[in-house]
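One protein chain is absent from this view; the other protein chains keep their places.
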Amino acid sequence: MSGAARVRRWLPETLTAIGLALGPFVLPMLGFAPDTASRILMWGLFGIGFDILFGYTGLLSFGQSAFFGTGGFAAAYLLTHGLTVSVLAAMAAGTVAAMVAGLVVGVIALRRTGIYFAMITVAIAQVFFFVENSPLSAWTGGENGIPGVPSPLFVLGSLRWPVQFGWSMFTFIGICFFVGLVIARTIVRSPVGAILVAIRDNPVRAQALGHSVGAYKLTAFVIASGYAGVAGGLLGVLQGYMPPDAFTFDTSGQLVMQTVIGGAGTLFGPLAGAAVWLYLRDFLQGPMQLGSAWRLVLGLVFVLLVCFLRRGLIGGIADLIALARRKRHVEAPEESAPVDFGSPTLASVGPAARRRTAGSHDGPILETRDLTRRYGGLVANRDIDFTVCEGELRGVIGPNGAGKTTFFKMLTCEVHPSSGRIFFHGQDITGYDVSRVCQLGLTKSYQINQLFARLTVRQNIEIAVLAERRGRFRLDLFRALHSVPGLAVQVQQTLALIGLSARADVPVSDLAYGEKRRLEIGLALATSPTLLLLDEPLAGMSPRERAETVHLLRTIRHGRTLIVVEHDMDALFELAERVTVLHEGRILAEGTPAEIQRSAMVQEAYLGGVAAA
Amino acid sequence: MSFLGIWALVYGFGYDGLICSIGFLVGWPIIMFLTAEPLRNLGRFTFADVRQRVSARSVSDRSAIMVSKLITVVLGIVAIGVSAAAWRTRFVMLGLTLPQPPPIIPIRILSGVVRVQPKLSPGVLPIETLGNGNMIDSSFRGPPASRRVALRSALGLAAVAASPALWPRIAGAADSYPALGTYPAGSAGDSVFVGIAAPRTGTYAVPGEDEIKGCTLAIEHLNGGDPLIRAISPNTTKGVLGKEVKYGLADNEAKPNTAVQVQSRFISESKAVMIMGSVSSAVAVALNKLAERQHVIYLPVISGSNDTTGKDCSRYSFRECFYAETAANGLGPLLIQNLGKNKKVAYLTPDYTYGHTVHASFEQVTKAGGWTTVTNQVCPLGAPDYSSFLLNIANSGADVFININFGNDAVQSIKQAQQFGILQKQTLVVPYDTPFLAKEVGPAIMKGVYAATDFWWTLQDRFPLAKQFVDAFEKKYNYKPEWGANAGYMQVAMWADAVERAKTFYPPEVIKAYEAGQKLQSTVGEVYFRGADHQLVRPVIIVRGKAEDAMKNADDYYDVLEVLPGGPLMQAPDAFGCKLGAST
Partner (left out) sequence: MNWPNLVSQFFNGLALGALLALISSGLTIIYGTLGVLNLAHGAMFMLGGYAGYVVWTATQSFLLAVIGGAAFVAVAGVVLERAVIRHFYSRPPEDQILLTFGIGIVLVELVRLGFGGLSVSVPPPPFATGITQLGFMIYPTYRIFVMGIAAVALIALYIVLYRTKLGMIVRAGIEDSGMVDMLGINVYVVFMLVFGIGAMAAGFAGIINAPVTAPTPDVGDTILVQTFVVVVIGGIGSFPGAVLGGLIAGEILSITSAFDPGYAQVMLFVAMTLVLMLRPQGLLGVRGRA
């Protein structure tokens, strides 16, 4: 990394450090009391974890109070019952307790997504509150909370730093915040961080590219719990009192609102949100004399931000900076330029650095036996025996409703067959998870683009390459993304192969349709599959884009096995060596393009299909 | 809308509002001139276009959109703030809420020197601090610090306000003790600040308001040198040590966390020399610890738990009122005597320190009469519906129903118990009387019900100071004070006495004065603080509900049966594990 880049990388941290160091001198002049300023930092730290969960991974949890309280009460209990005198040790123990709680809750809550996930987290947080309040009241003090939490005292040789209420408490929490921020920014810039963002954008595709989405979500959840635990411990230390309110739904709600006001997905958003929240609270109640109506004002602000500035205050500013920066760079072309695919030698080197599965297998690369899939009474596929040999380019056609899509989904294990078996390189993969199948070297490009829409082209490809480089799941939280061996090279090669090198840093949302289609194929290619399934790669393209894509398919077939579902018969018959015809969920015919074109059975099926439609 | 708002501002703040509105009218065009030009140059959009054109490609257009978005939101926030203030005013004027007025509203434009009488009818205050937040009623003779914050923030004169000349001058304290807590910063000027937080929302709001009235009446008397205060605190002339007492009010929602937050702010921002107020013992216990840590005197007002001066006692905290143990020792024998021996008892206990200690003390005391507990229903604070608990009690076969709930919880649970037919079969006992209970549930239910309480207004027939207090309170607030008001009043008065005797605000000296065990006159006769646990030794009042036809006037709900001297009812100071911390 160059010096300038290094400076830029650490700029936010440096600015934060300077800001925190100046805080005790500047903030009083702005009218902030140390208590308020410390609380803002505490909420900011709490929010960093939540931002990783919500802003980066896209999981909206209303249950963070559970971990906030768990961490806080564990730390407070240890400190007030003389089990440890070290505040840091108690907070560490509280954090671990919160993370364990997060792990258990995550395993349950992450079984569902979206609104279910939100509702479950609400309910689980309630359970924590009631458990704290009733069965565990002997330890937590129930409704009373735990009073008398001591402040930290740091002794180094003859140096004593007693942290007391006031600006020294601010400094202590500031240091905690800074450490938390550095860790969070490291995580966000790690391969795991990149994958979390991908999961937020498109969990289905992240899974299909070979990432264990569930494990990564759980990671994010546990990280968020850890941050909540630290913040909870700080709350007790800050107030000298650990309140039962820490466990209530209000705490979670406030966290969510602060994060959204400040801007999710920025790490600094929660801090800004907390500052706005606490400052407005004091300002509206004090000078503005609004009494309890301050919550109304904050509620309205929140609704307005959700409606109009979804990325919050910091997000808005960050967008502005990004825009200003991009302005200086090349203006993006409005339309997709004609593609030069580069030299075929480079392309053929490509990401085809393929892996062989353990044990060489001489039979067909893919084989299905009696594959059947029922939906209730409806049979989508029935008794399909299908074999593809290594290096083949197989076409699959069939009229609408023939069961092509279900068949493809079963091959990549997105849908599990009702009966029958699937063998890949001779290995029985029936019932495997889609990400495992992808790791074995079998993946597919989708009929409808499944891209990571908020990322750039390069980032999209990186997500795919990471799966191949790192396996389904790896906890390299503190490794920089660009230090993953071979990542840059493979991304470059894939970009060259699909002809998007010049557009690498353009957000996917700005791509032309044809470019998106090529990226769609590129995503699948980047995982270095030995068997690539293409679901209608030419769908919806203009003639020129179609020609480009056909060219692309010709290029990538070198050294790979391809199965293509396509409606465009001309293109398919031109490309494929053999063609399989599906009809009413069964295999109707199989043969060379010429044989298929001649087959009366096939013609009848298509005509019949047309007549029926 | 804005003109309505301005009108409301003028109405509410008088001159202050006028200045504010002029500032607004002058400032608005300037802001518009400043923002319109660059906006127009940036892109070809009006605000209305922005939402339709979010998908626009051009970079400069996008930044224009983003800027306009930001400006919209920022302006929106400001506008909402202003119009919400106006709204509040309008609500009040429509008569939708009728909060009580503070007598003086200072002009907050420049330095808070000028004060004007609000142009409002009595009983109406433009802006009131009802609600659940952690508000500071700083409009009412707020301390210099918060007034400055008000000024700064309202007008945005940050630069002016930030100049060091405006910061409190700590040097030059009158006496020479080391700095501790808010000493000497809090008492350096010619006034001192007292933070009062009580529940003004939620289940304890009614006793909370009563308590606040008692506290503020006492401060008013203190600043005016009223004879009643001087009867309790003989060294008082006017104010405390010649300094005017100012105060801030806040809603602690009866939640410990909120209470700790608002009182922390009173201490750190307003340099409070004393903080007070509680209806929930959980709040009292939490603030006990806060006081000790911050080295600021804390005075709980209503707190019935043994723990407040027991295992959670604090060197910095002093309790006036009666509590679980004295209530049980006072009422228990009387119950056994009147209701008979070997009774089966059902308890309804709120789930926190107050409820648990009252239950434990009563169970212990009534054991002597062979009373047994058949069920103890522990219910959460502020439960809306008691049906499950009450069904268990109804089916428990108990003879006596001891309802420990407090505040609105007591009112609701007793009313619902009536609906579930419990009161026909079981004798209701209220071990720790809730202010206004009899008034809210009515004499039909309260007839013959035994209760222990702290103060009842008919004590004016026995104690001259009680009469003075009841008269002064009723004159100001138009109703008979309940015991929370009395406790609040007494706490302020006794604090003034301790400070006067200590001759300094330096907390350890004030504590010493408290601990000296000085006998004081009170509204319930002679009282004194026990130095070992900081509990006031004072009588417990045993009352019994009157039948409706026996009531002499609308407020005559109780017969005062006994005024039991407190000393014999109290446990040994260390029996509940009280260990006072160090005072420095």
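Going in written order, the chains are labelled A and B, and every chain counts its residues from 1.
Just so we're on the same page, a residue touches a chain if its C-beta (ideal position, glycine included) is under 8 Å from a C-beta of that chain, and two chains touch if they have at least 3 such contacts.
All values reported here derive from a predicted model rather than from experimental measurement.
Asker: May I ask which residue of A:Met29, A:Leu103, A:Val122 or A:Ala488 touches the chain that does not appear here?
Answerer: Considering the complete complex, A:Val122 is the one touching the chain left out.
Asker: In the whole complex, not just what's shown, which of A:Leu15, A:Ile108 or A:Ala322 touches the removed chain?
Answerer: Of all options in A:Leu15, A:Ile108 or A:Ala322, contact with the hidden chain holds for A:Ile108.
Asker: Using the document's definition of touch, tell me which of A:Leu153, A:Val179, A:Val303 or A:Val489 contacts the absent chain.
Answerer: A:Val303
Asker: Which one, A:Leu60, A:Ile175, A:Ala215 or A:Ala512, makes contact with the chain that was left out?
Answerer: A:Leu60
Asker: If you put the missing chain back, which residues of chain A would it touch?
Answerer: Per the touch rule, chain A residues meeting the hidden chain are 54, 58, 60, 108, 111-112, 114-116, 118-120, 122-124, 126-127, 130-131, 134-135, 249, 253, 256-257, 260, 292-293, 295-296, 298-300, 302-303, 306-307, 310.
Asker: Contacts of chain B with the missing chain: which residues?
Answerer: 87-88, 91, 96-97, 130-132, 200-202, 205-206, 351, 377-379, 384-385, 387-389, 391-392, 394-396, 408, 412, 416, 419-421
Keep in mind that, in the parts below, only the chains that are shown with their structure count from here on.
Asker: From the C-alpha centre of chain A to that of chain B, how far is it in Å?
Answerer: 48
Asker: Over in the complex, which chain B residues touch chain A? Could you list them?
Answerer: 51, 57, 59-60, 62-63, 66-67, 69-70, 72-73, 76-77, 80-81, 84-85, 87-88, 108, 126-136, 138-139, 146, 148-154, 158, 161-162, 201, 251, 255-258, 260-261, 264-265, 268-269, 281-282, 285-286, 288-290, 293-294, 312, 351-353, 380-381
Asker: What residues on chain A touch chain B, complex-wise?
Answerer: 29-31, 33-36, 39, 133-134, 137, 142-145, 147-148, 151, 165-166, 239-241, 243-246, 280-297, 300-301, 304-305, 308-309, 313, 316-317, 319-320, 323-324, 326-327, 331, 334, 510
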